[in-house]
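Note that one protein chain of the assembly has been removed; the remaining protein chains are unaltered in position.
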Amino acid sequence: MLPDDLATQLRLWRRDFHQYPELGYLEMRTASTVASILHGLGFELQLGKEVMSEENCMGKPSEEETKEHLEWALANGAKERFIKPLSEGYTGIVAKMDFNQGGPTIAYRFDMDALPIQESKELDHFPNEEGFQSKVPNHMHACGHDSHMAIGLGLASWIAQNKRHLQGTIKLIFQPAEEGTRGAKSMVEAGVVNDVDYFIASHIGTGVPHNHFVAGNNGFLATSKLNISFHGVASHAGSHPEAGRNALLAAATATLNMHAIARHADGASRINVGELHAGSGRNVIANHARLIVETRGNTSKINKYMKNQVTAIVAGAAEMYQLQYKIETVGEALNCHCSRDLATILNTCAVNHPAIINSQLESNDSAGSEDATYFMERVQKNGGLATYCIFGTDLAAGHHHERFDINEASMLTAVEILSQSINDIILMHSS
Amino acid sequence: MLPDDLATQLRLWRRDFHQYPELGYLEMRTASTVASILHGLGFELQLGKEVMSEENCMGKPSEEETKEHLEWALANGAKERFIKPLSEGYTGIVAKMDFNQGGPTIAYRFDMDALPIQESKELDHFPNEEGFQSKVPNHMHACGHDSHMAIGLGLASWIAQNKRHLQGTIKLIFQPAEEGTRGAKSMVEAGVVNDVDYFIASHIGTGVPHNHFVAGNNGFLATSKLNISFHGVASHAGSHPEAGRNALLAAATATLNMHAIARHADGASRINVGELHAGSGRNVIANHARLIVETRGNTSKINKYMKNQVTAIVAGAAEMYQLQYKIETVGEALNCHCSRDLATILNTCAVNHPAIINSQLESNDSAGSEDATYFMERVQKNGGLATYCIFGTDLAAGHHHERFDINEASMLTAVEILSQSINDIILMHSS
Amino acid sequence: MLPDDLATQLRLWRRDFHQYPELGYLEMRTASTVASILHGLGFELQLGKEVMSEENCMGKPSEEETKEHLEWALANGAKERFIKPLSEGYTGIVAKMDFNQGGPTIAYRFDMDALPIQESKELDHFPNEEGFQSKVPNHMHACGHDSHMAIGLGLASWIAQNKRHLQGTIKLIFQPAEEGTRGAKSMVEAGVVNDVDYFIASHIGTGVPHNHFVAGNNGFLATSKLNISFHGVASHAGSHPEAGRNALLAAATATLNMHAIARHADGASRINVGELHAGSGRNVIANHARLIVETRGNTSKINKYMKNQVTAIVAGAAEMYQLQYKIETVGEALNCHCSRDLATILNTCAVNHPAIINSQLESNDSAGSEDATYFMERVQKNGGLATYCIFGTDLAAGHHHERFDINEASMLTAVEILSQSINDIILMHSS
Partner (left out) sequence: MLPDDLATQLRLWRRDFHQYPELGYLEMRTASTVASILHGLGFELQLGKEVMSEENCMGKPSEEETKEHLEWALANGAKERFIKPLSEGYTGIVAKMDFNQGGPTIAYRFDMDALPIQESKELDHFPNEEGFQSKVPNHMHACGHDSHMAIGLGLASWIAQNKRHLQGTIKLIFQPAEEGTRGAKSMVEAGVVNDVDYFIASHIGTGVPHNHFVAGNNGFLATSKLNISFHGVASHAGSHPEAGRNALLAAATATLNMHAIARHADGASRINVGELHAGSGRNVIANHARLIVETRGNTSKINKYMKNQVTAIVAGAAEMYQLQYKIETVGEALNCHCSRDLATILNTCAVNHPAIINSQLESNDSAGSEDATYFMERVQKNGGLATYCIFGTDLAAGHHHERFDINEASMLTAVEILSQSINDIILMHSS
């Protein structure tokens, strides 16, 4: 039902993105390329601050870093026509296409950012063999978002080709900064899914094999990503120890007490002080400390409990040592409950796909955290249906690994299942 | 110059007190006995709340405990005539005698309380040999305050005998609750030394041998005695751990951070969480914790620094776990600088005493903490002179030891030096 | 099928036990009474060390306490004929009755100990109304073990009456010290269920209402009850702080780090330092500290992980401060998986009982911890079947509450279900 050469096209798109990995909120070459293609297919585009709430952008890089990257993007193939609205680091895209009235509004979300990982230089790493490895040192599409965008563009192609047969409205959402669960909330708060009846997010891999499918993944943990800092007063540790206000001791105390937060009876919780950096010299009472922290919970309520405890502990540690402190939320995600009716449609699409060996309606396997959950919560709150599905693929190495790679053949199946879901949703909606 | 039998009398007094040890603020039998003797010698007495500021009584026992002890005192020889003003635990005494006008006001301070220590039952312990051991289980005059009172009463006898030759006014201060540095501040705040020109406190022993003397001891550490409590919320540790507010964890955190208070460049400091008691069951999140703490410092400023840090740490630990907390100051003392002019007089008295082998004008040996320092500070602030002297004696075992005992012969020398100091102070004052 | 007056008899037994509550390993009046009745019914008895492994008695009271209690028991109605083997605190009973060969060996376990709780003195508390309240201050059957024993004796009566119709062997196990999960392991290690084919433990209440039943309760958490102590060196905190080895600081450090033990991905875990007691005086570096601790886990493996971490943390804290330490396991229990085949039999018995409104085959509701799990594990390891069932009853207040009380009518139903289970097990076994 799709052009013979779509598989080839998907591979070309994916490999292009793979060579130019960009970190969250810096997907300028990436997003302008995506926008250019979608524009060519006839979609109506909204970019940048139109689809992102500035005050809800968590964990955004500094203005300086953003400016610097803009220059890099322009020098590396960014499409100038679309770069303006993306240039301050608001790199989200909503591509809309309206059909006959009376139909549903369906949204699909794809994420675009890469990771600060150095891609393997081993010769037998497939991207090296095929010559499409990352051109950027210490940056890599090691989670598959390159393929997500290819799938999204493949879906867009199908939509463009079949627009005469469709009803309602379709929105394709290309989200920045999924890594660290940072970018989704900003798009949700800008209202981009307020009118959506059906929402589908998806991921490739995550342990599900090639030609397997999960229609509704409920295993995400709610999470908060927190950057915490303490600021005190330095003093010579030998001659005036009493004059210092010791940020390092406060950080050590806060760390221990954060890890000692009581377990929650309602379900799993997590806390990790992943990094602690404090002090500026052996003989100086440390006047600054920085902690890189995350909390998680089976439910958003449990995660909220964890975050509240962290807040109290940090405030208390600061009071102990009479310090200033700052708690910055640089990422956040919710847990989710996929809408069974929508998952059932996806499941049927997969079951009926000739290549699919196995399709699972629902899964509770823990698959980390995802900020697509913000979209899902908003849609469900408004009475819509939402689900999160997984396209199986065979991985060369786990997500976030320097040798991560997918089976590119999985992309075509993904596009076909998503395409079919449009038909089935419109059908269900009208019935 | 004193009656031949004074040595005998001193021994009798001391041994009587030794048999009836009473803890701080409960010296009812003791103080009523002292009052009775001083009254007999012609002193004008002020007792109880007249000489003690209620709101400055630190570390006073509960009303219940006080009432209970009153009954014991009445059953064990308390003088009923003087018991009324002492009955609520305000057991201080100021005994005054006025002479010819124009002379100085001189005050001598003696302390009266015993310790919660079980006296040794070994047969060769001198009080056992002589049959004057403590009659009260777990209570003992193990610091020599029994002898201090005997010396005070000996001095009173000398004053009464010599009153025609004296000028000015003499005040004998019998202070409760020196142990834990609790009782002095209350008497100072009641104003009992506001009119004093010369103030002399003294102690027996403290490592100085029999027939040795120290005229001005400056080695006292300022100190604060703090009772700290945290109050949280209990919860079943298995079924609802998240519902608790854990006072035990706050106490543990506060303890570690208190001991980690930075050293002070200006001199020695000390911190000790001597006791920690928390929780009420293995499977219950602890909702209460109690810490028994002391700080010390070479100077009052350093001790204040320590106390301030403790306060901040406790407040911070409470905030961490969202608890109520209380910091009660149950004892406090200052450091001191003996007035050299007054110490010189005492030193001369000692040097001229035939029994004294060695007299030291000033000493900085650390001798713990002493709340007589409150009296000294007040007198010096008002322009008067103050000193703290030590009467050497040979100890059977260290202070606060179950076999503590003194050489009773040291008491007579002490009385003679103090008597002579009255003469010399009056002489100096008039010159 | 049972004598008309069994309901009355159950009430009498239960109320007798209720008036004489005895703590774990001290059930001397209780166990001798139980033994006397079982003997009267014709059971063959094994008592004391015959059925308890001395070295596996966790959390046993001191010899002194045990001796003292023996006197109390003898003065309060203990049966002298059976007291000898119980007199050292080995208070377990196994009562056996053999029938025709060829049948199965079936065991039922009942627990006997009471709690250190003061029973409510409120007049409308049912035991007060009926005059069978606890005669022992601060001791109370507040968990229902009095009714467990009554049920056990009721079952024994039925067995005695029906012995001609039965096959195989029946063992009634009366276990001491279930509270704190202390006593079961000792009986298991003595081998009392080594020959058992079917094992049934049971509890009344735990949130299940009157005339409801649970045939297989799987919700128990594995647990370890640990008493931990540190021993250091005392020193004067003012004059020789460096000479101390501070047990209180080690305890505080261990406490924080125990609570900070990482969560386990496989399921729920728990840690609680419920009590901490350390130190002997404000100005003394604390030389001893005692912690009352428990760990729990969804599975025995998780609980083992927690216990291992505790062990490492305590050893490390001791090394930090160069202390001696001791970790005593004073209670322990496993998690369990009820044998579905046996639970099905129980469930059928309940479903067929005219009074039962609702019966549940399996439940995963967390119901704390239970050392009957040791019996279950041993029986299942040997190829037998085991289950833990719950007899619903209406509670006046929760377990371990001072106003705890049951609906006594629930006892008769319990006996009837258990009686029927014997018939059904024999039937199944022979088929």
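By letter and in written order, the chains are A, B and C; residue numbering begins at 1 in each of them.
Definition applied: a residue touches a chain if its C-beta (ideal position, glycine included) is under 8 Å from a C-beta of that chain, and two chains touch if they have at least 3 such contacts.
Just so we're clear, the structure is a prediction, and the values are computed from it rather than from any experiment.
Annotation: of A:74, A:160, A:233 or A:276, A:276 touches the absent chain (contact as defined above). Touch with the chain omitted from the figure is made, among A:109, A:259 or A:378, by A:259.
Looking at A:285, A:372 or A:426, the residue that reaches the missing chain in the full complex is A:285. Touch with the chain omitted from the figure is made, among C:33, C:66, C:253 or C:299, by C:253. For chain A, the residues in touch with the chain missing from this view are 180, 221, 223, 225, 237-239, 241, 246, 248-249, 251-253, 255-256, 259, 270, 272-286, 289, 292-294, 296, 366, 368-369. Although one chain is not displayed, its contacts with chain C can still be listed: residues 239-244, 246, 249, 253, 256-257, 260, 262-266, 285, 305, 312-313, 315-322. Residue-level contact of chain B with the missing chain is found at 256-257, 259-260, 262-263, 268-270, 366.
Rule of thumb we're sticking to: only the chains that are shown with their structure count from here on.
Looking at chain B and chain C, the chains that touch each of them are A.
Ranked by how close its C-alpha mean sits to the mean of all protein C-alpha atoms, the top chain is C. Interface chain A/chain B: over half of the residue numbers present appear on both copies, so the contact uses mostly the same residues.
Rounded to a whole number, the gap between the C-alpha centres of chain A and chain B is 69 angstrom.
Listed for chain C are residues 256, 259, 270, each touching two or more other chains.
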